[in-house]
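This structure is in structure tokens; I'll ask about it shortly.
One protein chain is absent from this view; the other protein chains keep their places.
Up next is chain A:
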Amino acid sequence: MNSAPSAIAVRSVSKSFGRGDAMVRVLSDVSVEIGVREFFTLLGPSGCGKTTLLRLIAGFEELDSGDILIDGVRVDHLPPFRRPVNTVFQSYALFPHLTVAQNVAFALELQDLPRAEVRRRAGEALEMVRMGALAARKPAELSGGQQQRVALARALAPRPKVLLLDEPLSALDLKLRKEMQIELKQLQAEAGITFVFVTHDQEEALTLSDRIAVMQGGRILQLGTPREIYERPAHRFVADFIGEINLLEGQVSGHGKVRLDCGAEISAGAGQAAGARVTVAIRPERARLVRGGVLQAEVTHVAYLGTATIMQLRLADGGPFLLRAAADDLPAIGGRVQVDLPSDALQVFAA
């Protein structure tokens, strides 16, 4: 283990809002270490506490319990302006009385840099988000996506050690969003900034992140690389939330055998006691159309995507099953097919 402190350490942090009967627990015992220069993503459904965690790190909310360390220093008692982090706010929070250029120069001016330096660095940040041409506008004269890009430039301009980004690309159209994703990733690597990135777009999370924390209901359910999260989800919720997956209910019928509710019996669920209800999960691209496969199904829908074919199947018990196959496998709708579930592609979750 190297002894360098992590960029951010969150230790057993809990946070509630309100008091008495109206009290809601928003974060429960959240712990995470984020490495220097890491692109770290918080991923989870709306209301799971992502923004709250960012606000705690930035210093806008007070902890109920636990510690937060930035660069190895406890920051619990530091006001936001003494913390070496900048935020791209979910609501943008651009200053309406200042122009785009003045917004971006705000932090630089506070650092008492020379005027020319301020102008140069603000200009650079604006160019990066392709807003140089609109530098003289006021925020009210910009579209949502343009405002979001200004918010990004404003937080980047002072080159913080840690940047907290709360869904910074959510208002952009797909093309611009893809471009900005690449730009962000490049910038993060080049400037050596630690990113704590919030999104509820799982594809964005998978493509950009070094590590992802999947959150639900104020807890981190799983922490890992995109690959680990995608291929080895630790929870049924994570499996369901990230990418497409088939969840088949069943019952453990004896050593390493599960009888699915659709009638098929498969080998899976080794560590489970006989009789236990389980959920067996498999990604659409890992299931295979094989004559003599264990699942009997009827084709209900076929979508040809060019690179692949997505098939919607109906199992014996009426449940749906999604299957992704090579582009030339085109069974007829209404046809009967058999599906094989390779045992190394299966995940079993206790129900």
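Descriptive notes on the structure:
Here is the rule we use: a residue touches a chain if its C-beta (ideal position, glycine included) is under 8 Å from a C-beta of that chain, and two chains touch if they have at least 3 such contacts; residues count from 1.
Here is the rule we go by: contacts and distances are computed from a predicted model.
One chain of the assembly is not displayed; among "ABC transporter permease", "Electron transfer flavoprotein subunit beta", "Cytochrome c" or "Coenzyme PQQ synthesis protein D", its UniProt protein name is "ABC transporter permease". From the options A:Leu56, A:Ala107, A:Leu172 or A:Val348, the residue with contact to the unseen chain in the full assembly is A:Ala107. Within the whole complex, the absent chain has one touching residue among A:Pro5, A:Gly66 or A:Pro80, and that is A:Pro80.
Within the complete assembly, residues 58-60, 79-81, 85-87, 89, 91, 93-99, 102, 106-107, 110-111, 154-155, 158 of chain A touch the chain that is not shown.
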